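For this view, one protein chain was removed and the others were kept in their places.
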Amino acid sequence: MRVYVSRRYHLSASHRLHAESLSADANREAYGKCNNPYGHGHNYVVEVTFSGDVDPQTGMVADLAQLDQFARQHVLARFDHANLNTLDEFSGVVPTTENFAVVLHGIFAAFAHPGLEKVHVEETENNSFDYAGAGDWPGGGTL
Amino acid sequence: MRVYVSRRYHLSASHRLHAESLSADANREAYGKCNNPYGHGHNYVVEVTFSGDVDPQTGMVADLAQLDQFARQHVLARFDHANLNTLDEFSGVVPTTENFAVVLHGIFAAFAHPGLEKVHVEETENNSFDYAGAGDWPGGGTL
Amino acid sequence: MRVYVSRRYHLSASHRLHAESLSADANREAYGKCNNPYGHGHNYVVEVTFSGDVDPQTGMVADLAQLDQFARQHVLARFDHANLNTLDEFSGVVPTTENFAVVLHGIFAAFAHPGLEKVHVEETENNSFDYAGAGDWPGGGTL
Amino acid sequence: MRVYVSRRYHLSASHRLHAESLSADANREAYGKCNNPYGHGHNYVVEVTFSGDVDPQTGMVADLAQLDQFARQHVLARFDHANLNTLDEFSGVVPTTENFAVVLHGIFAAFAHPGLEKVHVEETENNSFDYAGAGDWPGGGTL
Amino acid sequence: MRVYVSRRYHLSASHRLHAESLSADANREAYGKCNNPYGHGHNYVVEVTFSGDVDPQTGMVADLAQLDQFARQHVLARFDHANLNTLDEFSGVVPTTENFAVVLHGIFAAFAHPGLEKVHVEETENNSFDYAGAGDWPGGGTL
Partner (left out) sequence: MRVYVSRRYHLSASHRLHAESLSADANREAYGKCNNPYGHGHNYVVEVTFSGDVDPQTGMVADLAQLDQFARQHVLARFDHANLNTLDEFSGVVPTTENFAVVLHGIFAAFAHPGLEKVHVEETENNSFDYAGAGDWPGGGTL
């Protein structure tokens, strides 16, 4: 019985969308008001999904207390109340939420559970982004 | 890196569920209070999902400003504050939210991005409908 | 110990904003797209608030099961899946949500509990209206 | 035209996570505060998804009035305002939400529509679980 | 400049509504399915509101980090993942959400800020309760 478990985390961060490789005009064209030099910010919602067989003894797919501890250490301590542009993960990488989702997927892939399915990031209540890795879904790739 | 981008639009419309090909009794049987001759209405939420590779220069999958302009012109200007039964799209077609999702999928398929995945329509906070086209998912067909 | 109890009900209805006493131009000026002759609709949320002393034996302020029965009979059976313009309550009265809130307050005033405080109506997730009666708050009049 | 129809139900229940086959220490290790001997509870949201062709005459995939009646009889009457640990479904089975999702999937599989896709259960606003049956998705198995 | 600051906390608990002073029949009459002997539960949302002048130097009305610490120690550690009926606060007091709001108001009154205005408790997304103390509002008593 493969069950999917999803858990949501909340973090507040700022970013500026600006590609060094583009001219000022091209940046304004690509990003509009998100190119504002002083940045802006969001309350991001990060939802991570794992799948796996239900352990017949405990009735659980994954240890959510361990997942919370992992998320606090590797996601919240690093990205909550941060300016994404100043972080190493976004050195030379525009901190769009597309790229943020890929970065977060790479982080959660290191959690001690083999069944990472996807990372879903809500930038606003009307905008969201999903990344499921490079493979096929399930196991990555498609929604 | 294929990332999925979803964007939500909000519109208020009215409809009456009534099939011309059915008797009055069969209509009441099929639609219940939704068959009320004077109609009723909803705040619909329309969420469209595209997928594609992340552009390595801009970090984006699709131009959401262009998508918003497309949605304002082809979806909101047409369906927001409208009575669905009076529109050409629903001539001879019962304006159920199933059919509305299919209509909206056909509209978003004309947007200048090849990766349309699906259209999700919320009729109420407890009712929603998804249509992903006729092919296979991804690329259509399944959720 | 005066405690406030609030309960939410959900209904879907359609309306057209049009004042018979105004010209066609003045109607379009006043109501914009809400004056569309075929109407449109909403998922309305109706929240009613009563206050009163907590009964020391039962620990309750009001009988919510009775309130639900009252709301089903006098609010949902009448307004859910209806076209507001066709109802007697809106004969000669434009079915704005301001007026709808006043109508609903009049209905809930007949419920068998003396502590009606206010009626709150959400027309969309961004628009809401409150009516607390003609007196002073508490006991009516102000928020 | 295969359309997916999802419908949400709300129920309040209590549970205690405790495996008879584990020691007291192992139970505390596995379940933390959820192992509290007196239990705790949640407002569960249950969303069931069916898929099928849109009936060309009615424009519908499934009869949602019948689905509601089925859910009231087989889901809400049994699990709403209940203590999950006391029910036969959880005799010898820990009432985790993983197992609850599997139980609910088994119940909805008996509804008179062949296209059950999955059951999604929200335990809190930050925790959710999906079960799509033992086969392939669509048709079960993967999200 | 008196500003109102509100902060929400989330906790999951179970309760059974049953008054020792009432007969079994009267209990069923008063509480319906909430009188089920094995209990049920909710995800409660607790929102507390303080008011005060904005400190001209810090721009703040209250220290929310201290409030969070207070809430973790005095509210969450006590009521989250608990069975309300087993707690001293509800010895001889039916754990209705009316009474829970009064209990929580008494707790927050001990926080080191003089401007407690009210406690708002959501039992479900459709049911909520407010208690503002025994005095006048502001300063207690009315909403």
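When the chains are written out, they are named A, B, C, D and E in that same order, and each has its own residue count from 1.
Going forward, a contact is a pair of C-beta atoms (placed from the backbone, for glycine too) under 8 Å apart; a residue touches a chain by one contact, two chains touch by 3 or more.
As the structure is a computational prediction, the values presented were derived from the model and not from experiment.
One chain is not displayed; in the complete assembly it touches the shown chains A, C, E.
From the set C:32, C:56 or C:114, the residue in touch with the chain omitted from the display is C:32, counting the whole complex.
In the full complex, chain E contacts the hidden chain through residues 1-9, 49, 51, 54, 57-61, 63-65, 117, 137-138, 143. The chain not displayed touches chain C at residues 17, 19, 21-22, 30-32, 93-96, 98-99, 101-102, 125-132, 134, 137, 141-143. Although one chain is not drawn, its touching partners on chain A can still be listed: residues 10, 12-15, 33-34, 36, 38-43, 80-83, 85-86, 124-125.
Just so it is clear, only the chains that are shown with their structure count from here on.
The minimum number of touch steps separating chain A from chain D is 1.
Graph distance from chain B to chain C, where chains that touch are one step apart, equals 1. When every chain is reduced to the mean of its CA atoms, the largest separation from chain D belongs to C. For chain B, the chain with the farthest CA centroid is E.
With centres defined as mean CA coordinates, chain B is found 27 Å away from chain A. One finds 34 Å separating the Cα centroids of chain C and chain D. Residue numbers of chain D whose C-beta contacts span two or more other chains: 125, 137, 143.
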